[in-house]
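Apart from one protein chain that is not included, each protein chain of the complex appears where it belongs.
Up next, chain A:
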Amino acid sequence: MDLHFGDSKPTDEERAAIDALLGPPESSWEGADRSDADLRWARGGREARERRDLLLPGLHAVNDRIGWISEGALDYLCRRLTVPPAEAYGVATFYAMFSMKPRPATVLHVCTDLACAAAGASELCAGVEARLGLGSGVAVERSPCLGLCERAPAALAIKAGDPVRTAVSAPATVERAVLAASSPDSAPEEPSAALAVPQAAEAGREELVLLSRVGVVDPASLDDYRAHGGYTALRQAFAIGPAGVIREVTDAGLVGRGGAAFPTGRKWQATASQPDHPHYLVCNADESEPGTFKDRVVMEGDPYSLVEAMTIAGYAVGAHKGYLYLRGEYPRALERMEHAIGQARARGLLGDDVLGQGYAFDIEIRRGAGAYICGEETALFNSIEGYRGEPRSKPPFPVEKGLFGKPTAENNVETLVNVLPILTMGAQAYAAIGTGKSTGPKLFCVSGSVDRPGIYELPFGATLGELLDLAGVRKRLRAVLLGGAAGGFVRPDELDIPLTFEGTREAGTTLGSGVVLAFDDTVPLPRLLLRIAEFFRDESCGQCVPCRVGTVRQEEALHRIVGRTGADAAPDIALLREVGRAMKDASICGLGQTAWNAVESAIDRLGAYE
């Protein structure tokens, strides 16, 4: 490979940002000034190629410090990592948070997604844009769901510099959002994660299993975590050995909480038994599904639980390295997880010899950069490896060929955190919670037209109506979106649907990742559907035709019928159905396969255009 680099040079600041991540370059081959030694020595070959996975962190480093990525900076990064510039350009342009053109140092992301739209995002946007016009030094960008739906409408300010500064404003007013953007350092601190857990304030909190520590422990204190039962599950894991852990998880009937509902024990067993090594553990904390914010609350409120759970999962599947792929728009979760991992490492709970048991395990955080598709498990591997976040075709499955082509178990944050009670209370006691086929507790992200939006923990089997009662559903409920943008709508007369995998399936809908978005009749349904279509069109990776073009054609059809009903809408609805069917059947990955579900259910179950 004979790489060609242009003659654009990085600025000193760009160079410093990259060198801060990678260390100074060792020779002129990777961008240093030429020295005599360079005439006789070249860094290259295997050693250099292995650093490709630092591409995404490198792009972040530049974007964080400068606010955008220039030709010179990209070329220098490529030289350092021996990555062809065309490929790096393809990667950088894939992510929404990176800009390849100069822009103001501060970007204010204003959420215009479902819950925020219902809470007045368009007025917020208009107000913010009026105040932060040209010359204000702030770029205002409309953003998909920021994962702050319980405090909608939401805005996130990111100010490039060293260090980068962020401020969240939610619920946002024009004044507060403008303040966050203009001086992120003096913006008021975000409310505690416990506020996203309405049950925490109530009497029934002893019943909480997964959320029992949120709002109780100090998320920064490892000692506090231990004082509240932390690390007993890991001790138990060491006591029963990897096979014992997998047996417990299997007997407990744990099923993945990331949306696809795959049995966790089976995934772990399949990974653990692969002859190829090393094995990897990946925690999927990408959480970009509109309406989902449970993983954020767990990471912000009880970060050590995830560190402990990842350690157990890694031990079970025979991995010595775990990656936490964390959504790029979650600054506080990032900070808390970084801190927790650092503390755990300092105290021998991560590292070469975890708890003195001779087991080596460490966790590396990788930040996403604004791409919902990177939550798809194989796209996530590509993203970590420094490639475009495009899903791979399956088979082969991740348990066989996953991250870096090695056997990999990938799990959602909530799935992993469930392993702690399984080990502390035992598989049987755990399986007694919920129903026979959907065992254990489940987190639901409730937002929209309810009085107490937030994360609710209920045993599987509670009905939709019970959940909405807890959250204080408002009068004149028009529709509930179950399972997020990739899920489906149900009617207000269907609230007796049991919240289990089998119950929702029987009712012809899905639990997805546990999103429950309530809409009263003030929300214009056709607009909402248009927003969902727009989301999928924006987030399609573009790899396969049914999804790349199909999402565009569907959005166009929905535009045409926004104000229409009956016979006026019929031809376009027929077209939507035909395209939707092919997308479901022929797309490569779950994004294209589910992109049409919500709209289809609105037409069929809600009679959206009748």
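Just so it is clear, contacts are C-beta pairs under 8 Å (C-beta built on N, C-alpha and C of every residue); 3 or more make two chains touch, one makes a residue touch a chain; residues count from 1.
Rule of thumb we're sticking to: contacts and distances are computed from a predicted model.
J.: Would you kindly match the missing chain to its UniProt protein name, picking from "Tryptophan synthase beta chain", "(2Fe-2S)-binding protein", "RNA polymerase sigma factor" or "Aspartate carbamoyltransferase"?
T.: The UniProt record for the chain left out of view names it "(2Fe-2S)-binding protein".
J.: For a quick check of understanding: of A:93, A:273, A:357 or A:522, which residue touches the chain that isn't displayed?
T.: A:93
J.: Using the definition of touch stated at the top, determine which of A:541, A:558 or A:598 touches the missing chain.
T.: Checking each option in A:541, A:558 or A:598, the one touching the absent chain turns out to be A:541.
J.: Tell me, which residues in chain A touch the chain that this view leaves out?
T.: Per the touch rule, chain A residues meeting the hidden chain are 1-4, 6, 71, 74-75, 84-90, 93-94, 100, 371, 373, 388, 393, 395, 537-546, 548-553, 556, 560, 575, 578-579, 581-582, 584-588, 593.
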